Structures are given as C-alpha cells and as structure tokens.
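One protein chain omitted, others in place.
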Amino acid sequence: MTKTDLSRFNNDWYQPGGALKKLLWYFCNVLVLKNHLWFHGASKIALLRLFGAKIGKGVVLKPGVSVKYPWLLSIGNHTWIGENVWIDNLTRVEIGSHVCISQGALLLCGNHDYKKSTFDLMLGEITLEDGAWIGAKSVVSGGVRVKSHAVLSVNSVASKDLEAYSIYRGNPAEKVKDRTIRV
Amino acid sequence: MTKTDLSRFNNDWYQPGGALKKLLWYFCNVLVLKNHLWFHGASKIALLRLFGAKIGKGVVLKPGVSVKYPWLLSIGNHTWIGENVWIDNLTRVEIGSHVCISQGALLLCGNHDYKKSTFDLMLGEITLEDGAWIGAKSVVSGGVRVKSHAVLSVNSVASKDLEAYSIYRGNPAEKVKDRTIRV
Partner (left out) sequence: MTKTDLSRFNNDWYQPGGALKKLLWYFCNVLVLKNHLWFHGASKIALLRLFGAKIGKGVVLKPGVSVKYPWLLSIGNHTWIGENVWIDNLTRVEIGSHVCISQGALLLCGNHDYKKSTFDLMLGEITLEDGAWIGAKSVVSGGVRVKSHAVLSVNSVASKDLEAYSIYRGNPAEKVKDRTIRV
C-alpha cells in the first residue's frame, strides 16, 4: 500500500498574506481578540477592521474568539460571535446578517487530500447566510454553505450544504426538521 | 419566509445578578478559576462559596474550570469537576454528590427560540443527580435532569433527561445499556 510522506508536503502555493501582517495579526489575535480580560467587543471589532475584516453594524463579539486571517473575513449586520468561537479561515469566510455562532463553535476551512501521499492542503470557503444559527461546539467544514436561517445543532458537524430554514443534527449532520419562524 | 432580526433581541427581563457582582466575578473567573497556574483547588472552591455557590465537602476542582454565576450553582459532597469543564449556568445548576464531570464537558443552560424572529433567550436548569458521570467533552443541554448514576459518554449530547443507572451515547444521546454497580 502507498504511504503518506509528510516530509514532501508542500504548500508554497498558499500565500494568504504578507509575513509581517500575518505575524502582527498573530499577536493581536492572541493578546486582544482571544483575551478574556479584554472583554470590550467594540475595540476588538475595530482591530479586526484595521486588519481588513469587513464587519457591519451591531455585531456582538464575545471574549475568547480566534480569527486566523481578518482580511479573509466578512460579517454582516447584527450578527453574534459567541465565546471561544474559532474562525479558522485559511480562506474566505462570509458571514451574513442576524447570524448566531454559539460558544465553542469552529469554522474549519482547511482540509487535506488523504488520497495523496503528499497530503496536500485543500481549502474551502465557508458561507453562513442570513439568519443561520451555528450551535455550541459544532463544526462547519470547508466548502459548506449554510443557507438562509438553517440551524446546526449543538456539537454537530456540517460537511455538506445545509438547506434553508432547516434544522440539522449529528455527525455528519442530517436534517431533522423544518424551521418555521413566527413573527 | 419570516426572517430573524437579532437587532430586536431583548433580554431585559433577564437579571441574573447585580452588575458589580457580575463584573467582579467575571474577573475572578478568568484570573483565578480558569487560571491553570493557580492549581490549588481548595482556594477556588472558597472563592466560589464567597460568591454564593453552595459546595459540600471533599469536592475536587481541577484547573481551567469556568463558572458563569457561582450564586446559581450548588454542588454536593465528593464531586469532581474536571479540567476545562465549562459550567455555563445562566440559570440554576444543581450537582449532587459523588458526581464526576470529566475534562472539557459543557453544561449549557442557555438556548434560543429559533421559532421567533426575535430569537428569544430561553433558559433551562440542569440537574446532575448523585453518582452521575458526564464524560469528557460531552454537553448537557438546558432543562435536562441526569438522574442518579446515569452516564453520558465521551463527546455525547444530552438533550433530554437521562434515566437512572443507564449509559447514554451519541448526539442526541441514546441509551446503550444499563449501569450495574458492584460493591
């Protein structure tokens, strides 16, 4: 059987940003964004914008949030990013308006080609459309579009698109029912 | 289809404690309770009691534990709270005696009414009866009673009551077998 050889892994093609910008952001992420003592969300949002994130109005950002590359992140209006949410956006993540990402959730853009001995890096953009709700400790995999007002339940894993106004649960997440919203 | 509007979210009715007490506890939680360098569990328990937690004797509290509001927490005797356990008790959490909560588990009292456009906050008390075991990285949802000596397996999600002397697994957790205890 063919074996993997991680010494031959090569992601030189992957250039998500300048070295200095990445280094500076790395420390800002650790010292400010993830810092629980720095609980003032508005200043964290300002810092994310300074590094290129597009963030609308009325966004709530809780302590402990980690963002890989702000310049690959956009967030609409009145969206909530919960405590300890991990946005591991090796590539673009687009979050709509009125989205809730609950505590401990992970947006996971990176993957590896397990069919290649070189274990190549694979990237997939993530899109969370308006009104979506990503439950606590759940995971959205790269390439997934969570459509309008879809819900991913607690500790579930979305590895394919979630249909609009639908509620999903499990690993892999399966649709369990429709979401009907009253006024 | 009706859309959610998080700008209309209103939890003014939710008053879990005075602003000063909440602020003081927030920093105590980050600087003392969650602090891995502060590994002396007894002093953390004393601090929790100072903020109103009812905690029995012989309780073991590991580093990295996070508690939202100590005054809404009660713990019996000889109970273990493992490393990095997250007690997100927006409302009352009652933990019995001889309970084990393993590392990385989450007690999640908060929820949202996904059927309302205003995404109203919903709270559910959590009760862990004597002898229960909450496995590593598992989640107990609000409103759930884990009955006497029930077991929730690693990385599982309890979203309804767990019957006594029964072992549950999965997301949502289903009963897989009885728990029989020899002397």
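Worth pointing out:
Chains: A and B, in written order; residue numbering restarts at 1 for each.
Keep this in mind: a residue touches a chain if its C-beta (ideal position, glycine included) is under 8 Å from a C-beta of that chain, and two chains touch if they have at least 3 such contacts.
Nothing here was measured: the structure is a model prediction, and the numbers come from that model.
One of A:Thr4, A:Ser43 or A:Thr180 touches the chain omitted from the figure, and that residue is A:Thr4.
Take chain B: the residues that touch the chain left off the picture are 36-37, 39, 58, 77-80, 98, 100, 103-104, 130-131, 133, 136-137, 148-149, 151, 153-156, 164-165, 167, 169-171, 179-183. On the side of chain A, touch with the chain left out of the figure occurs at residues 1-7, 26-27, 30-31, 34, 86, 88, 106, 108, 112, 114-117, 119, 139, 141, 155, 157, 159, 171-172.
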